[in-house]
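There's a structure below that I have some questions on.
Of the protein chains in this complex, one is absent; all others appear in place.
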Amino acid sequence: MVPVDSPFYRYHPVTRLALLVFLSVTPLFVDMPEINLGLILAALVLLRWGRVRMQQIRRYLPLLATVALFMFGVAFLAPGDRARLAPFRLAGLTFYFQPMWWAFVSYCRLVAMLFGAILYFSTNRERDTLVALRSLRIPFAVSYVAALSLRSAGMFMEDFRTIREAEQARGLDLESMSVGEKAKLYTMYTVPLFAVALRRADEISNALFARGYTLSGRPAGGGPRTDYLRRRYPVERRDWTLSAGLAAMFVVAIVLGKVMGVFSDQLSPLHGVALRAIGLR
Amino acid sequence: MSASRTVPVSSAAAVWTVEAGEHRQPGIVHVVMLALFIGIGIVVGTLGSLAIPIGFVSAFWPGQAVQAVGGVWFGWWGVLAGMFFPFISNALSGSAPIPVSAAYLPANFLQAFLAGAAFRWFKADPRLQSTRDWVIWVVVGVLLANFLGAFWGTYVLAWFGMITQSARVTALLGWFFGNSIPSLIFGSILLKYVSPMVLRSKAFTKGWWA
Partner (left out) sequence: MNPAVEVDRFSWTYPLAASPAVCDITLTIPAGEFTLIAGPNESGKTTLAMAIKGLIPHSFPGRQAGVVRVFGEEVRRKEAAILAKQVGYVFSDPEAQFTSLTVEEEILFGLENIGVPESEIAHRIRHASELTMISDLLDKPPYDISGGQKQRVAIASVLAMDPEILILDEPTSMVDPLGKDLIVGICAELRRRRRLTLIVIEHNLEAFAALADRVILIRAGRIERAAPPREFFEDPEVLERSGVYPPQVTQVFARLRAHGLYRGALPLTDEEGIRAGDALLRGAGA
């Protein structure tokens, strides 16, 4: 649920999209976990500042936990050529430092990128995404498909929920069901969605035709399409300032990270701390 | 899997044949179906990932079934939907950040494209009327598509450091089975029982665009 009122809405949707790109892509050029942890912290601070209910973020925690379990589990079970790795013992088990460390570095990067998307989707309505795409002069058909996809996902999710609640009202007990039974039930619920989609496709395409929409999105007389909505979202000086700042930081991250190697994980203070902690230094 | 029977090849071929005087061209209904199919994929993909999450290698991802049937029913429109809905379903479920989803694109393309290509090339019936139709669906649409998808996907995972190189085979098997089993069950049900409706609809594409 996107907050009704948020300081984010003072910024143009394109600026908010630029923030998404920055937070989602910058970690790719940064190996140093401290930097990525800093980006995660920045995203959390922005979520708070944006008046997002932090309870909403909790729903991602189980997934983040299982991802961590998976990544560290794989590093433990399949570390690679053991002869070339530095072992250490913990809780009676033998681990290997390099794959565990690399799992930690990758995990920090992954979570930093994820939080970029979480921040964006928690603070932007469908309309904001649509305005951002139209402001970037993405062809109207593409931005229309994007908007209709997001809206239809909401509609189908609602249909799915309605069917499930009706079943639960008739005594369906999901908790006691096995995985196989859940999978079967899931299939039964989702098949009708396709029939609904076919019907909606007909209805919506008829409605689009009735309102004069053509495949190209251009009006009958030719020329560019009027874009009234975009005019309602003026670009202010703060948008230019923030966008320029993000672009500059992005370039700096690439240069320092990949060209000069300043953000290498080997230069990370945590790397030294970890080595000392397990007695490898 | 229901009992299959032999049906004359001509009826399967007729599904894909543009009849004399029949004029087909891309229209608004295809664009709308693209959007709605992305919407369905988002719901199916998100709920499937959340059902049994192991992060980015879900033990149960029926989204691939949606990718495959989309390619069969709607040609390039379905392939495009199959390529792009995982971006959003991954973001919503938290199972993969956007750059990772972008790197998955070739895998998603193959998982959506191969079944559609095979059905059109071999003139198989989307309603899975004969043994031949089933073989084409299972071998190409389920096994080959998911194997190639898993191959590319695990390459992406290793590149992003989410798995070690030595875990790639295990991850590939996990990905392959995690997609193939729901795809086989869910995709077969969709083709068998929803195809008749789709074939009658304006959105069904005999060619690749119309």
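Chains here go by letter, A and B, matching the order in which they are written, and residues are numbered from 1 within each.
Criterion: a residue touches a chain if its C-beta (ideal position, glycine included) is under 8 Å from a C-beta of that chain, and two chains touch if they have at least 3 such contacts.
In this text, all values refer to a predicted model and were calculated from it rather than measured experimentally.
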Looking at A:25, A:46, A:148 or A:253, which residue reaches the missing chain? A:148
The one residue from A:92, A:171 or A:223 touching the chain left out of view is A:223
Looking beyond the chains shown, say which of A:207, A:235 or A:248 touches the absent one. A:207
From the list A:117, A:130 or A:242, pick the residue that touches the absent chain. A:130
If you put the missing chain back, which residues of subunit A would it touch? 125-127, 130, 147-148, 151, 200, 203-214, 219-221, 223, 225-229, 231
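Following the convention adopted for this analysis, only the chains that are shown with their structure count from here on.
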Just curious, how far off is subunit B from subunit A if you go by their C-alpha centres, in Å? 23
Subunit A partner, complex, touching residues on subunit B are 26-29, 31-40, 42-44, 47-48, 50-57, 60, 62, 85, 88, 91-95, 97-100, 160-167, 170-171, 182, 185-186, 189-190, 193-194, 197-198, 201-203
Across the complex, what residues on subunit A touch subunit B? 20, 24-25, 28, 60, 62-64, 66-67, 70-71, 74-75, 77-81, 99, 102-103, 105-106, 109-110, 113-114, 116-118, 121, 141, 144-146, 148-153, 155-157, 160, 179, 182-183, 186-187, 190-191, 193-195, 197-198, 200-202, 204-205, 208-209, 213-215
